[in-house]
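Take a look at the structure set out below.
One protein chain is absent from this view; the other protein chains keep their places.
== chain A ==
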Amino acid sequence: MPEIRVTPLGAGQDVGRSCILVSIAGKNVMLDCGMHMGFNDDRRFPDFSYITRNGRLTDFLDCVIISHFHLDHCGALPYFSEMVGYDGPIYMTHPTQAICPILLEDYRKIAVDKKGEANFFTSQMIKDCMKKVVAVHLHQTVQVDDELEIKAYYAGHVLGAAMFQIKVGSESVVYTGDYNMTPDRHLGAAWIDKCRPNLLITESTYATTIRDSKRCRERDFLKKVHEAVEHGGKVLIPVFALGRAQELCILLETFWERMNLKAPIYFSTGLTEKANHYYKLFITWTNQKIRKTFVQRNMFEFKHIKAFDRAFADNPGPMVVFATPGMLHAGQSLQIFRKWAGNEKNMVIMPGYCVQGTVGHKILSGQRKLEMEGRQVLEVKMQVEYMSFSAHADAKGIMQLVGQAEPESVLLVHGEAKKMEFLKQKIEQEFRVNCYMPANGETVTLPTSPSIPVGISLGLLKREMAQGLLPDAKKPRLLHGTLIMKDSNFRLVSSEQALKELGLAEHQLRFTCRVHLHDPRKEQETAMRVYSHLKSVLKDHCVQHLPDGSVTVESILIQAAAHSEDPGTKVLLVSWTYQDEELGSYLTSLLKKGLPQAPS
């Protein structure tokens, strides 16, 4: 029985390192290859030993697909390809291919900087890994091999994020990665056509949440920054090199312009140019407004945001600084935080989640006295704000996507078990489809009914058309022909054509049946009675009485004979070809009911 199997190695009932194995019609695909930033040993990567036990990775896996550049979706990729030994193709969109190495490199630098990080990939490994990437365009059908094809759809979320349809023959799976169903300041909303996959694997981060408008959060953010700056404070915004940072930069840049603010805004890593470059390069991936206004003014060319110099942190007066890394766990952002933490006028805004073991996590959980090296205590007097700008679909958005794609089944990943449970019930109720939520390591198996494409010969089709029955997709009907299986192809042709093509001689097969009739008359008379009866009943058919005494209806032949033992009984021998199977059966049942009484 053909089936689709899905096993999450990560993101099964958790929000960690996404890595989902899908087996579809004998093809094995890995969806995302993420890393968990909360660990600093091998636990940060998915446990690939469950794949390597199937033999060589490159032989087992047909391809790896990366949905977007966030590290919990691509962070383990260099480890997987350069250290575990996968040497096959990796697919991602063009922007993801461009930005992914920057984030990987950024994280590698932090990992090495922090020290104590074991078994981590090098810069060269990141490059070698990226060379294995095959970049895809949106809505482009990419043939991985003769049977497996993939297609990317716009997912919003971050620049270059895509949902992927994986298709083998008539079986298909759609994996959403992370997506956002509402447009934001720089990206559009996710979209997919009514592709009716066998299975939709969707993220469910906000499975139970209806999120407030992003505009409200943006207003709140701007208000807080503005207030802090107005009061002469310094605002630190720890970010990862690319992604959320650019969205916030646009926000501040526009606000500064509108309000004619003078306080400087700095970006610490020298990445503004690079970000600018990529957003320009991939302008088609941004939202309509940015694309429209691009000709007059490129939103990513910032007038107010300047490159940061380490000495600027000591400058008097207000300022806003975007600094990496985003969780205040090393480097520049942590250094600035230490400098500014003691002043209550200052503010730190955490625009994303922080794992345990970072200063970011500490201050977000409300800790205000932080132990530093040498048992020194840093008193955090500055204001601490958390503003989630993460762009995931909320419960409404997820339901909307399910409605759009019309899948046969749904599978939830990238979320918390309890929230998933709620959404699962909702999906099952509303769409009447099965919904699954496997934990990591659990396999969901879905039986599929394979639909095998069969080519039909033009001749046969024309013959059918000639009978006046026009094809109607909603009304399936019977069509006789000969199925030829040759070179892994299936074709339906007329029997004549099949015989001709295959060089076969025709044999006729006739069905026969004996019907006993109580009739003491002579055989010829009985045949005559049969003829008369059929002639009266089958008005639309050609009923003939042949000179030899037999009766024919189309290809059906009826002969009357005397019964060897009972002279009062006649035996009707009925025979017909397979083409007239229906009529033959009908006639037999008709004759079995007996003939009408002859007029006396």
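In this section, contacts are C-beta pairs under 8 Å (C-beta built on N, C-alpha and C of every residue); 3 or more make two chains touch, one makes a residue touch a chain; residues count from 1.
Please note the rule applied: contacts and distances are computed from a predicted model.
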item: Undisplayed chain, where the name is taken from the UniProt record, one of "Palmitoyltransferase", "alanine transaminase", "Isocitrate dehydrogenase [NAD] subunit, mitochondrial" or "BRCA1-associated ATM activator 1 isoform X1"; value: "BRCA1-associated ATM activator 1 isoform X1"
item: Selected from A:D145, A:E344 or A:E379 as touching the chain missing from the view; value: A:D145
item: Options A:E227, A:E379 or A:E442, residue touching the unrepresented chain; value: A:E442
item: Sole residue of A:T293, A:Q367 or A:Q425 that reaches the chain not shown, by the stated touch rule; value: A:Q367
item: Residues from chain A at the interface with the omitted partner, ascending; value: 7, 14-16, 26, 36-40, 43, 47, 50, 54-56, 58-59, 70, 72, 87-89, 101, 105, 109, 112-117, 123, 127, 130-132, 145-147, 158, 178, 205-206, 209, 211, 243-244, 268-271, 273-274, 308-311, 313-314, 329-332, 334-335, 338-339, 352-353, 355-359, 361-362, 364-367, 371-376, 386, 388, 390, 392, 415-417, 439-443, 488
